[in-house]
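Take a look at the structure set out below.
In this view, the complex is presented without one of its protein chains, the others remaining in place.
Chain lettering (A, B and C) follows the sequence in which the chains are written, and residue indices restart at 1 in each chain.
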Amino acid sequence: MSTEGQLDTIQMMVNMGPQHPSTHGVFRMVLWVDGERVVDLEPHIGYLHRGSEKLCEGELYAQIVTLFDRLDYISNLNNEMLFCRAVEKLMGLEVPERAEYIRVILCELNRVASHLLFFGTFGIDAGAMTPIMYAFRDREKIQTMFEAVTGARMMHNFIRIGGVKSDVPEDFGQRMRVLLREIRQGIDETDRLLSFSEIFLARTKGIGVIDAETAITYGMSGPVLRACGVPMDVRKDEPYSVYDRFDFGIPIGEKGDSWDRYYIRVEEMRQSMRIIEQALEQIPDGPTITPTRLVLRPPQGEVYVRGENPRGEIGVYLVSNGADRPYRVKVRPPSFCNLMALKELLKDTYVADAVVILGSLDIVLGEVDR
Amino acid sequence: MAERHRQEETPQAPVALDDRGHALELLLPEVLAEFQPEVGAVVDLVVAIVKPQDVPAICKLAKEDPRLSFDYLMCLCVVDYVEHLQVVYHLYSTTMKHMMVLKANVSPEKPSLPSVTSMWAGADWYERESHDLFGVAFEGHPNMAPLLLYEGFEGYPGRRDYEMPEYREW
Amino acid sequence: MSAVETLLLVSAILGLLTGLSVVVLSLTWLERKFLGRIQMRIGPMRVGPFGLLQPVADAVKLMAKEDLLSSWVDRVVYWVAPLVVFVPTFMIWVTIPITRDLVIRNLDMGLFYIIALSVLSIVGLVTAGWASSNKYAVLGGFRAAAQLISYEIPLILAVLGVAMLAQSLNLENVVNSQGAFSYALIQPLGLVIFFVAGLAELGRTPFDIHPAESEVVGGPFVEYSGAHWAVFFLAEYINTFAIAALTVLLFFGGWLFPGLPGDVSGLGVLVFLIKTYLVILVIFWVRGTYPRLRIDQLMSLGWKVLVPLAFVNVVITSVYLFYGWPAWSLSLMSLAILGTAVWEISRRMRTAPTPEYTVRLYVPSSEASSAG
Partner (left out) sequence: MLGNLKGLMVTLSTFFRKPVTYQYPKEHKPIEDRYMGFPVLMWDANVGEPYCTGCMVCVRYCPTSCISAVMKDNPLHADGQSTRRKIVDNFEINLGRCILCGICVDVCNFDAIEMSHEHELSKYARNGNRTDLSKLLEMGKAYQEETGWRPEKETKKEEAVEAEN
């Protein structure tokens, strides 16, 4: 960097993570900084590599659901649903309609919970300490709801191959309506607190811009891709479960910057709640699970199933050879692909921006490292 | 108990292509004629098995041909079929909304394959991961350093014949 | 100096040290309780009634904690740095009057002395960052240097405006001259500049750039632990109290309150403390609400907004004094300039990236028909 007549400067290597408060888990990035500017970056992952895909090869199909819970541990139900759909597709299993509705309600609720967590942590990344408390207040209510329905607050193992574990409790609809009203108020409040604060806008607007074309070559998906103006959402493109019966919109941004990525998630929470409300009205009576054998043996074949997770498009590639355990399971984790573009996003930004941009990608290391 | 239910011949999952899939199944041999792919269908996916050295050329064609326009690399993974390793590319088109599976078989002894990072930047970490877990070398990849495993890890833990280290109960 | 005088001075200084320690303890408790309440929590509750003894427990814990030292630190500088930060913050209290007669030395150059000393603590922060042999600490130290030096200027200029109005650098005179109107009414522009620059001097949200936990994980203090960290902590809270006290003394009439006698000592202390703690609550309130600015934004706010505004403040004050206009004319001018500045900043911040601040809702056309 040194030129004639200027002070001689050197680049400093700053090792951010794996123990750093804002790398969202055990992510590590090595930054080369010139003063406060990020010149180069090398991301390192794998600190949470548990070999989930390999573990799946040794487990029964029913047991694998518990492994999928632990991939993206913020949106467990979405993951469970993905794997169950893959097996159901391979076996040609019909899922009772009521089960589908319960799945959709819970998955969308989980999306809200996941985005609330993002909401809070993003505030922390930007330096605001209060939003996370408000977000957790609302998330806690959702967790309590999950506890009442599935019996667990995070690792549910509730969505089973062929349906769901059990029917919802009797007062479910009533409690859900109260819950939705409270969450809506909570989101509005946090929205007022953070979203349009001038300091927050200055920190996020125009930071970490990526254009649609680059985002697509990187395989980005979910809110991160939609922030670039690409309306790609599996729930609309290839409606799975009963998503084609609901009226909801996909929030898309224009600039592809951190603020768009942030606000898309806020809007998505509102859309998710619209879906839940419609689902609560439409939900039919009936059985909640198609009885299956204890040991499932899907036929030979392979399927690739896509689903829309809070973090983006998740996919599972399931190869079966007809045995009671899958031959190969490969997960396409959305955070993994979104994180790949970090180098692109961090070009020529400040150290403080690096934290905000990483936060806006909303990664979960559990599924990046698997 | 598990053994009692085992059947002699495991059934095949039925093919159930949708309209887009049927169109693609007819289109693929035509577009990729010069590479002579084996086009088939498994469940709801159109599968083309090609020679490993052709992969970058096919990918380039698939990405640039307006009838296919596979601009999105959905997933890249390796499946170990013991006698060969199969590198599987799931390609998706954001404009046409269709999907195909490209497969290339490589030998397990010295598996290597040209990289597709120049087509899709998103292939970067997938290829590094495959190299980590299965030992597939991707020629032309800018940085083949270990991604998920630590430096100096012995063996390829993704493969079927990898022996798990013994687990000690605490 | 006679023996009695020396004894008095020593006891006064010891009393000050004790008093400030008690203030710091109360501040940490207050901050945690207040932040807890605005975050729907209840804050510390376990140690003592309402957690009142929590700060004491924390102090004991910090004193008893092992002082960890990493291998490559520059030891002498590392140990001296906390003192370099702490001593000036303590020394400025020599001349800050709590009420008319509760002050150790009522210096005629009081304001000058305070400003001159408060700059010194920057050296401590930079050396702490440098000596820690930690890259985050170095980044934080340099951030601190850049930030504190640039915000000294608007701070000093805002103080200058008050000094011009009071025609004195003696804090007691400054307070006494606010008998009719507090300077907050006459010079709101000066108050805003002083408060913002003061926040930046303290390194508090939204200007907590140098200790920023989510970026440089505590900045210059990252390697310190135990008692040495406690010294930094003490200095930070004494500084907070000092800035709040100065705000009260310079702009809110110190121990004076309309309708109350200004010469009753006990009452004066009470009024002063209430005012100061209210200002501190505002500081905590801001901390609980705002995100953090980035270093370049902080610098441009300092140099492009606050410094020019502070100069304008000095200019309008001198014009007002020169022509001897009535007091309300200065308030009007001050308010007008403040309003213009705020309006201009919001306009620029709103329009700079895009005029649109919403996310569109995309509904596919096939969906539109079934929407009804």
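Here is the rule we use: contacts are C-beta pairs under 8 Å (C-beta built on N, C-alpha and C of every residue); 3 or more make two chains touch, one makes a residue touch a chain.
In this text the structure is predicted, and so the values were computed from the model without any measurement.
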Residue, one of A:V38, A:I124, A:I159 or A:L193, that touches the chain absent here: A:L193
Options A:M12, A:V30, A:L93 or A:A152, residue touching the unrepresented chain: A:A152
Residue in contact with the excluded chain [from C:M91, C:I104 or C:I345]: C:I345
Hidden partner chain, residues of chain A it touches: 59-60, 62-63, 65-67, 130, 134, 137, 140, 144, 147-152, 155, 157, 165, 169, 189, 192-201, 294
Absent chain, residues of chain C that touch it: 34, 36-42, 45, 285-286, 288-290, 342, 345-346
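The criterion applied here is as follows: only the chains that are shown with their structure count from here on.
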Farthest chain (mean CA position) relative to chain B: C
Computed distance of Cα centres, chain B from chain A, in Å: 24
Between chain A and chain C, centroid-to-centroid distance (C-alpha), Å: 40
Rounded Å distance between chain B and chain C, as computed from the means of their C-alpha atoms: 60
Residues of chain B touching at least two other chains: none
Where chain A touches two or more other chains at once, by residue number: none
Interface residues, chain A side, partner chain C - complex: 12-15, 20-22, 33, 35-36, 123-130, 133-134, 137, 193-194, 196-203, 205-206, 231, 236, 247, 249-255, 257, 260, 263-264, 267, 271, 350-353, 355
Chain C residues within the chain A interface of the complex: 35, 38-41, 135-136, 138-139, 142-143, 205-206, 208-209, 212-217, 287-297, 345-346, 349-350, 352-354, 356-364, 367, 370-371
Residue numbers on chain A that touch chain B, as the complex places them: 45-46, 49, 51, 53-54, 57, 89-92, 214, 216-220, 230, 232, 237-238, 293, 295, 297-304, 306, 313, 315, 317, 319-324, 327-328, 330, 332, 336-337, 340-341, 344, 369-370
